[in-house]
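Working notes, beginning with the structure itself.
Note that this complex is displayed minus one protein chain, with the remaining chains in position.
Entry: chain A
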Amino acid sequence: MDYFVLVISAIFVNNIVLAQYLGNCPFIGTSKESGVAIGMGLAVVFVATMAATITWCVQEYVLGPLDLEYLQTIAFILIIAALVQFVEMFLKKAIPPLYQSLGIFLPLITTNCAVLGIAIICQREKFTLPETIIFSLASGAGFLLALVVLAGIRERLDLARVPISLKGTPLALIMAGLMSLAFFAFKGMAS
C-alpha cells in the first residue's frame, strides 16, 4: 500500500514538473510533437531510475560511510552525466530511429535537473533502495505523463488561430501553468 501511495504521490501529487517545477527546459523543448515527447519521456524514465538507483548506492556505501555527504551534488552530476553518455551510446547502437528523433535533447538529459532532483529527493526522504527505485520510476512516469499531455495540447494549439506573439513557447508556458493548476486538484490525495 505504501508503494502505491508513493507512486500516486510521485506521478500526480508531487509531479516532478508540475509540482516540483524541475525539468522545465526539456518539458517545453520536447513537447512540440507527441512522438518526440514519448521518446524523451521514456528516456527520462530510464535514466532517472538508473541514476537514482546508482546514486542511492553511492550515497549509501561511499559518501555516507566516509562522511562525504556534501559531495552529493557534484558526485550525482558526475554519475548522471556518465549514465546519459551510456544511454546515448546504447540507443545509437540498439534503437537508431529513436536516437535520431531525440536528436539534441538526449544530451540535454545530462543537465536535466529533474533527473538530479529525483536522485536528491530520494536521499532527502531517506528512501530505501526499493522505495528509491519505485519513486524514481514513478517520478519519471510523471514527467512522461506531463510531457505527453502538453505535447497533445500543443499539437492542437498549432491548429488554432492565436495571436502571433503568443505562438510557440509563450503559449506552451501558459498551458504548462494551467496544467500545473489542474494537477493541484490532486493535492491531499497523498503526502
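Operating definition for what follows: a contact is a pair of C-beta atoms (placed from the backbone, for glycine too) under 8 Å apart; a residue touches a chain by one contact, two chains touch by 3 or more; residues count from 1.
Convention: contacts and distances are computed from a predicted model.
Only one chain is not pictured, and the protein name UniProt records for it, out of "Fe-S-binding domain-containing protein", "NAD-dependent dihydroorotate dehydrogenase B electron transfer subunit", "Ion-translocating oxidoreductase complex subunit B" or "Ketohydroxyglutarate aldolase", is "Ion-translocating oxidoreductase complex subunit B".
Among A:Lys92, A:Arg124 or A:Lys187, only A:Lys92 touches the chain that is left out of the view.
Of the listed positions A:Met40, A:Leu63, A:Leu106 or A:Ala172, the one in contact with the omitted chain in the full complex is A:Leu63. Touching residues on chain A toward the chain that is not drawn are 58, 62-63, 66-68, 71, 74-75, 78-79, 81-82, 85-86, 89-90, 92-94, 96-97, 100-101, 103, 158-161.
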